[in-house]
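On to chain A.
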Amino acid sequence: MNYNWDWGVLIREPYFEWLVSGFLWTISVSIAAWILAFSLGSVVGIARTTDSKILRGIGTCYVETFRNIPLLVQMFLWYFVFPELLPDDAGMWVKRELPMPEFTTAVVCLGLYTASRVAEQVRAGIEAIGQGQRNAGLAMGLTPAQVYRYVLLPVSYRIIVPPLTSEFLTIFKNSSLALTIGVLETTAQARQIEEYTFQGFEAFTAATLLYIVVTSTVMLLMKLIEGRVRIPGMISLGAK
Partner candidate 1 sequence: MIELKDVSKWYDDFQVLDNCSTQVEKGDVVVVCGPSGSGKSTLIKCVNGLEPFQKGEIFVDGTSVGDKGTNLPQLRSHIGMVFQNFELFPHISVLDNIKLAQLKVLRRSEQEAQQNAMRLLERVGLVDQADKHPAQLSGGQQQRVAIGRALAMDPIAMLFDEPTSALDPEMINEVLDVMVELARDGMTMMVVTHEMGFARRVADRVIFMDEGRIEEDCSKEEFFTSERGERAQIFLSKILEH
Partner candidate 2 sequence: MFGDFDTGVIFDNLNFLIEGMQLTLLLTVIAIGGGLVLGTLLALARLAPFKPLSFIAGTYVNFFRSMPLILVIFWFYFLVPHIVGRPVGGFYSVLVAFVMFEAAYYCEIMRAGIQSVRKGQIYAGQALGLTYAQNMRYVVLPQAFRNMVPILMTQAIILFQDTSLVYVVGVKDFLVSADLVANRENRILEMFTTVALVYFVICLSGSLLVKRLQRKFAQ
C-alpha cells in the first residue's frame, strides 16, 4: 500500500478550520434537532397512552409514517418536495427567504424523524409502569392529567434515561445525513479534505475520533445522570 502519510494536514489551515467548523455544525444540528425531537416525541408518546382513540390513532400514524421511510428519503422530501407542495406564497418564502435553509431543513427533518423514536421510548416507559399505578392515582381523585404529571411521568422519564440517551446519540450520528443537502458538518468536511489533499486516512480518522469522543462523553454523562435520578430499588429499561 503506497500512501503518503501526512498527519500534519489536520492542523494546517484551512483544513483545521474546516474540521472545527464541521464539528460545530454537527453539534448545532444535533442539539437543535434533539430539542424538537424530545418535545414533540414526548407529546406523541403520551398521546399514544391516553384513553382517547383519536389521540392514539394520530400518534400511531405519526410514528408509523416516520419509521417506515428511510431518513435520507425524508431529507430529500423536505428539501426538494415540501416547498413545491406549499401554496405559492408560502412556497416562495421557503425557497427564498428562509434563513439558513439547509440547516433548518436538516433540523426539521431529523427532529421530526427522531420524535417518532422518542415517542416509542416514552410510550414504553409509561406502559412499563403499568395500569396499577394509574388506577391508584385515579382512585385518589387525581384527574388524568394530574396522574400523568405526578405519578406516571416522573417515574417513566427516569427509567428511560438509557434509551433516551441512545436516541440522542442516534441523532448525533444521523446529523451526518445533513451533508446530502449541503450542510458542511464533520463527515462532509472530512470528505472534502480527502478530495482536496488525498489524505483520506488522516481526514477520516479525525472525523472518527470526533464522533467517538462525543459518544463516549455522552455515555459517561448518562451514567452520571442515571445515578443521580435513580429511584432506589428500580431498574431502568435498557438502552438499545
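Rule of thumb we're sticking to: a residue touches a chain if its C-beta (ideal position, glycine included) is under 8 Å from a C-beta of that chain, and two chains touch if they have at least 3 such contacts; residues count from 1.
These made the cut because all candidates are chains of the complex that A comes from, given by their letters.
Quantities reported herein were computed from a predicted structural model and do not represent experimental measurements.
> For chain A in this complex, which listed candidate touches it: 1 or 2?
2
> In the complex of these two chains, what residues of chain A are touching candidate 2?
1, 3, 64-65, 67-74, 76-77, 80-81, 84-85, 87, 173-177, 179-180, 187, 190-191, 194, 200-201, 204, 207-208, 211-212, 215-216, 238
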